[in-house]
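Supplied in structure tokens, the structure appears directly below.
The complex appears here without one of its protein chains, the remainder shown in place.
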Amino acid sequence: MSPLAIFNWLVLLAVLAPLLVVAYVSFTPSNFLELPAPTQLSLRWYGEIFRRGGFVDAFATSVVLGLTATAVSVTIGTLAAYAISRYQFPGRELIDTLVMAPLMVPGVILGLFLLIFLVNLRMTGSFLGLLAAHVLLTVPYAARTVRASLRDVDRSLERAARNLGAPGWRAFVLVTLPLIKPGVLAGAIFAFLMSFDNLTVSIFLTDRRLMTLPVRMYHYIVDITDPVIAAVSTILLVVSLVLVLFLERLFGLKRLFEA
Amino acid sequence: MGVPGLAISRLCKRYGPHTVLDDVSLTVRAGECLSLVGPSGCGKTTLLNCIAGYVRPDGGSIALAGRPIDDVPEHRRDTAMVFQSYALFPHMDTFENVAFGLRMRKVPKDEIRRRVLAALQMVRLEGRERSYPNQLSGGQQQRVALARALVLEPKVLLLDEPLSNLDARLREAMRFELRELQQKIRITAIFVTHDIQEAFVLSDRVAVMSAGRIEQVGTAAEIYEQAATEFVVTFVGPSNAFAGKVAALANGTADVLADGLRIRVPRDARVTPGAGVSVYVRPERISLTDRPTRPNSFPGRIERIAYLGGWIDYLVRVEGHLVRVQTVNHGKPIAVGAAVRIEWEVSDGICHLDRQSTERSATPR
Partner (left out) sequence: MTTLRSLVTTNVFTSASLVGRRHDLTPVVLVLPAIAVLAALFVLPLASAFVMSFHQHHPVLGLRTEVFTLANYARLGDSYHLGVFLRTIKISGLVTAICLIVGYPIAYFCSTLPRRAQAVVILGYLSPWLVSVVIKAYGWMVLLAENGIVNGLLLRLGLVDEPIRFLYSEFAIALGLAHAYLVFAILPIFTSLVAIDRRLLQAARNLGGTRLQVFRSVVLPLSLPGVVAGTLLVFTLTMAAFATPALLGGGRVKVVSYLAYEQALHLLNWPLAAAIGFVLMLVTGLVVFSYQRMSSRLLRGVAG
């Protein structure tokens, strides 16, 4: 093996180590981290998830929030991506930049600004406020992914549809949409992951009654570090791994970064 | 001749500082196949897109079968297009692709079935209704695209370089097939290509375009024999150019002095003594002899030979000129260095006024 290869595998091991350790700790029976390896494994902490406060509720909130935000932002993002990639109109470049702009602002700052803004509307701690923030967060991902797949659709296909007598919207529904369906689905998964994982914006807009899973985990870990969090993390790890493998199948992860 | 199939008048299109169509007027007769030919960027595709309605011209008007269509949106125009990439819908099978336009027109189901099958039969694709585009060869895809357009019985068929994605052998076969089909159903067709031979084979008339203008419209023979402009001369085939000045005018002919040669050409009405002109002679119209037999006959020496199989190309040094001569290969090539005479008929010379003198005399083209 070449030195380059050895270096690569070592770094990859280091990269995976914290994640593997989390999974490992979640199966230890005691409530502190012990070395050497514990003699037996246990599912104790997985059971604890349901007993410790708020994890299940937070999980439910995160799922509902993620699904709703995704539905909204994929719709909005697909329409905008189509307009931007297929039409010339004044302000096109500006909108193109604006759609991506929320990604340029640090999450903490975005959360802070949204907090300041929503306070004026008395919408902090409300699901609607949180949803609005998550739509803003996920629109760039949805729009970008759909745009990338629109780029792969031969534009003469739409022209052909119109030439054959389909008005613009029917050409879109009958020809373009079926062809970008994988891209739209990938954009949806991507958007959902982004929403589901978000901590920095959500932390400003949640309170004790309304909490997403990452925020719940953050507050928990700041106070206590027992393996309950490891059990939750392991479940999330598996879920996102499945989603990501699906995403890779569907769309190719590399392409998400090329747009 | 009745109502023209398509009448384009004074069409203009600019993109920023770029003039893509510069006052283009063109009439296509009903049932005629007309080729738009020119180098890439000459505006031929833009013109086609204006007809289909994809591009909105800045000025001018287009009438289809006597009716202006300038304000008709593209999906209501009766202009079926065959795309260079075929643009077959990859998620639909052959039948659905061909049926698409009929479905948009809300044609009854059984009539759709009948017409689609007839169209597929016309392009000899019976039995492939359930194949998807990626299961068809390039030639078959091409036929599906053609059937999809023809099934609508459009007032004009637009073909955008439909043969350019086929390999050379298939392309030649398809030329004749397309031509036969067009003549059989007598459809008005506009065919865009950059290949002049394709244009000659496929169409009744050819319009040569350059830099957003139509240089000449005519039959293949007219274009080739009586190329109207310098651009057309060089675009439609190789040609020897002799720059010179008009020395004398006679009845129907003019004598041009070009760097040591006195060349006799058919007289152009605008030519005056002393005017700067260029004389063009096609390499296959020049013959090699040993004795002078015609007015245009000059001694020279073979400088290079290119063996092309059926033909042989000679480069002959004549005074200061290097003249290309193309002869049929009879099996006995002349050796390099041999002294020969080159000759051509007066009528084979094409004489054009140089641009400056054209502009000075301000004659309309």
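Annotations
Letters A and B mark the chains in the order given here, with residues in each chain numbered from 1 onward.
In this text, a contact is a pair of C-beta atoms (placed from the backbone, for glycine too) under 8 Å apart; a residue touches a chain by one contact, two chains touch by 3 or more.
Here the structure is a predicted model, which means the values were calculated and not measured.
Contact between chain A and the absent chain runs through residues 4-5, 7-8, 11-12, 14-19, 21-22, 25, 32-33, 35-36, 75-77, 79-80, 82-84, 86-87, 89, 92, 95, 98-99, 101-102, 104-110, 112-117, 120, 132-133, 135-136, 139, 143, 168, 193, 197, 199-200, 203-204, 214, 217-218, 221-222, 225, 229-230, 233, 236-237, 240-241, 244, 248, 253-254, 257-258.
Simple rule for what comes next: only the chains that are shown with their structure count from here on.
Our note on geometry: chain A versus chain B, Cα centroid distance of 55 Å, whole angstroms.
Across the complex, chain B is touched by residues 154, 156-157, 159-168, 170-171, 174-175, 178-179 of chain A.
Against chain A, in their complex, chain B makes its touches with residues 52, 54, 73-77, 79-81, 83-85, 87-91, 100-101, 104-105, 148, 152.
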